[in-house]
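Here is the structure we will look at.
Selected chains only, in their assembly positions.
A and B label the chains in the order they appear, each numbered from 1.
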């Protein structure tokens, strides 16, 4: 397939999907056998959107790509979309999430030790909102549940992957010292 | 006291302590423990007065603070020796440091949340019910069932070949009967998946009846047989 055609197909696929699509998924659907070709085409598309000063942007989030509106036009989109739920995370949810993001996989007990308060309610909320997932059980008496961040966590905060968590870099050196 | 200023929501005892340390511009590694304990207890009293619900964790921290305070006031035993006395405040300082890091992390996440809230993907296309398909045919379903039945049969056969003796079954039946006046005939045979196992069970039962260790009773003609 020609590069121009690849780019157009990708544009259609990213436009159609309401979730980020990974390079692997795009490659599979387009029936080509080269991830690099896909990656190159996506990045070209991304640049094109930037250059033509569009109202839209190609975002690299949650280990995939998605076409989204640009921040400066949010006001108008919100006007169209009145049903929008203005859901915002509480401070305790954000604190708990940052502990999970950095220390995952982590048990409830470990979270509670750091925050100094009970975490059962906030964990249930985060699980319901699918920002957190159960990643296993710790090999300890009682086999406590281990928590980790989800794909939706990355989407919610617009992160490409876990390495992009800005907080990690800041905490790491301090944590060891 | 300007109560209004003090009425803030704290995420927990550590949050409150951090607030007190910042407010009084104290060094986290050199907390004047008597001062901070008094301050902390004032807050707790104040919460109480307002009938604010606060978690028991706040009280736990209060007792921790008092404990640390008492230890700093006591002349240290270790000082007699050459060793450096351990600062009873060290552990608290470490906890506060770690908590502060995550508090900061949370505020960075908050910033990202705000940015991300202004970015919209497309509204999801809600698929029609009839658009959903499944990647399996009826044949796959039948095939899975047949293979599974075959597998289970094989496993059971292998177990039997291991060694299932009439004597073992006798013991098992007696265990079943323990503390019971009777059990149903069917109960003994339930769970016996193969003919071989059924036969062994039946032989065991006959042996028990012969030894007059159990009695078979049938309440009604064609009714359940009780053992």
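Everything that follows uses one rule, which is that a contact is a pair of C-beta atoms (placed from the backbone, for glycine too) under 8 Å apart; a residue touches a chain by one contact, two chains touch by 3 or more.
Computed from a predicted structure; not experimentally measured.
Colleague: What formula, in the shown labels, sums up the chain copies of the full complex?
Modeller: The complete assembly in this structure file has composition A x2, B x1.
Just so it is clear, only the chains that are shown with their structure count from here on.
Colleague: Using CA atom averages as chain centres, what separation in Å is found between subunit A and subunit B?
Modeller: Here the centre of subunit B sits 27 Å away from the centre of subunit A.
Colleague: Would you mind writing out the residues of subunit B in touch with subunit A in their complex?
Modeller: Those residues of subunit B that touch subunit A are 9, 11-15, 55, 57, 61, 95, 97-99, 101-110, 112-113, 115-125.
Colleague: Under the stated contact criterion, what part of subunit A meets subunit B in this complex?
Modeller: Counting only subunit A, the residues touching subunit B are 15-19, 57, 59, 66-71, 74, 77, 81, 88-89, 91-92, 94-95, 97-99, 101-102, 114-118, 156-159, 166-167, 170-171, 174-175.
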